[in-house]
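Reading through the structure tokens given below for one structure.
All protein chains but one are shown at their positions in the complex.
On to subunit A.
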Amino acid sequence: MAEACITVKDLTMTYGDFVIQRDLNFTINRGDVFIIMGGNGCGKTTLLRHMIGLKSPAKGDVCYGEQGLWQANPKARQQILARTGVLFQSGALLSSMTLAENVALPITEATQLPPKKVREIVSYKLALVGLAGFEDYYPSELSGGMQKRAGLARAMALDPEILFFDEPSAGLDPITAKLLDDLILSLSSALSATIVVVTHDLDSIFAIGNNSVFLDAETRTNIDGGAPQKLLHESKHPNVIRFLNRGDQTEQNSNHRHMRSQA
């Protein structure tokens, strides 16, 4: 059942001489909602940038199926990345274009569909994220949550197999963040896509994640991984326990957290 979708092998990430994380090894299975978690500055977003081809690793590789992303030539890399969609932290919509133009951008780039059909697909994608009717709005005319959902519509424009989310709940109120989490879950089941989420929002981690990796800022490597719920109770690493308990290590808090996440 568990078919490897992305395998990170011996990945070492640096900025100049400064090592962010070294010897990362983990596997993301097809259909996972995979969480990359860790404290601020531990290299979560940097890891994401390595996975989506924006930054080349100092050592090691990110493999999509059998193919290594960074061993492949630029053309092959582009083909691999064509199967992915990315939602950036702030949505990263082009501010000079309407939502429809933003979502249509990857479609018109990759296909030769007639404008009418493109418009239909755009409307469908916007409807999927609950923004039907907002085609001709500019990003600046929307709220932060709506911008993020529009970014998601653009990320899904070409029916990617793998969707990456960078801090989806950052800057959203709890209810909007919850709605976005629900949307991610329903999309993951409807599209049967693999979803990779970078976040440190505990509520999201427990609500949507079924697999994870924990990047430790002290040892600078991935010290633990697995289903977040399981990690909370079974992890042997104090840093992981502390992180998942909001800095608190008492059993009571852990139970409380468990109850909350099940509620």
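One rule holds for everything that comes next: a contact is a pair of C-beta atoms (placed from the backbone, for glycine too) under 8 Å apart; a residue touches a chain by one contact, two chains touch by 3 or more; residues count from 1.
The definition used in the following text is that contacts and distances are computed from a predicted model.
S.K.: Report the protein name recorded by UniProt for the chain absent from the figure; options are "ABC transporter permease", "Electron transfer flavoprotein subunit alpha/FixB family protein", "NADH-quinone oxidoreductase subunit D" or "DsrE/DsrF/DrsH-like family protein".
M.R.: For the chain not displayed, UniProt's protein name is "ABC transporter permease".
S.K.: Which listed residue, A:Val19, A:Ala58, A:Leu105 or A:Leu158, touches the chain dropped from view?
M.R.: A:Leu158
S.K.: Just name the one of A:Lys59, A:Lys117 or A:His233 that touches the chain not displayed here.
M.R.: Of all options in A:Lys59, A:Lys117 or A:His233, contact with the hidden chain holds for A:Lys117.
S.K.: Across the whole complex, list the residues on subunit A that are touched by the chain not included here.
M.R.: That gives, for subunit A, the contact residues 79, 82-83, 94-96, 107, 110-113, 117, 120-121, 123-125, 127-128, 130-140, 158-159, 161, 183, 186-187, 189-192.
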